[in-house]
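For this depiction, one protein chain was excluded, whereas all remaining protein chains were kept in their positions.
And then subunit A:
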Amino acid sequence: MADNPPREGQPDSTTHILPAPFTTSSLTPMTQGAEALVYKTVFLTPTTPCILKYRPPKPYRHPILDRRLTKARLLAEARVLVRARKEGVPVPAVLGGDWDAGWLALEFIEGRTVRAVLDAWVEGWKNRSREGESVEGEAEMKEFMHRIGHAVGRLHECGIVHGDLTTSNLMVRPSATSHSTSSGVLEQGELDGEIVLIDFGLAVQSTRQTQEEDRAVDLYVLERAFAATHPWAEKMFKEVLEAYKKSYKGAGGSLKKLEGVRLRGRKRSMLG
């Protein structure tokens, strides 16, 4: 896939020495998060794309503690993903991993993040409204929001709380027939794709006592992410909640808690 070998002076993701068996492979760096380096490569067959998440050792931490923490976190991420997939929640499959070495190989999800899709939509919408047209395609957008709400509901239904539910951690996988490009333009039919939840690095199997509250925080984080995109996206968020409400039995309780979570969030931001 990638053919650029690690070179000096590039960002960390290209200069890090990867663990076996990836040490000599050439991988495509995707992003560098706070905890993990993310690469695209292939796994099991030369034509099966995969995402490799590698948590390198932290030099400032005691090595034994560091290895223990890395192992616990990676394993937690992998376990939650396997559990979710078993329950039919749309998440990447776990293809392989080595907790002691700090890596996890995940199914590669084609398509774009919801964040990119919303940004592209807002761009297009601005252009359209300048031309004085009505908000065409609003029905499709509502339907898209419903699918997001439903996917989050399915996750919560099986007792999993995501922990970092931003629009960058939701992806839209185009249906097999449509072709999506990585340009900023929203392609015809791109909203039709399946919503897939990614990045379970902070996810937990929630316990009964705190479950509703934890779910409400997931919803609140997502709501803030929508609000940060555009006032229009913020307005659309009620459609997400609408579908969420219908997606599983306990949804009502979590939505009630959301009120309180919002209030506390506002208080905190007023205090600065």
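Please note the rule applied: a contact is a pair of C-beta atoms (placed from the backbone, for glycine too) under 8 Å apart; a residue touches a chain by one contact, two chains touch by 3 or more; residues count from 1.
Following the convention adopted for this analysis, contacts and distances are computed from a predicted model.
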item	value
Omitted chain, identified by the protein name its UniProt record gives, among "NEDD8-activating enzyme E1 regulatory subunit", "Tubulin epsilon chain", "General vesicular transport factor p115" or "EKC/KEOPS complex subunit CGI121"	"EKC/KEOPS complex subunit CGI121"
Which residue of A:E107, A:E190, A:E212 or A:E239 touches the chain not shown here	A:E107
Among A:A36, A:L81 or A:L191, the residue in touch with the chain that has been omitted	A:L81
Absent-chain contact - pick from A:L37, A:I51, A:V89 or A:V261	A:V89
Which residue of A:F43, A:W232 or A:Y248 touches the chain not shown here	A:F43
Positions on subunit A where the hidden chain makes contact	20-22, 25, 41-46, 48, 75, 78-79, 81-82, 85-90, 93-101, 107, 194
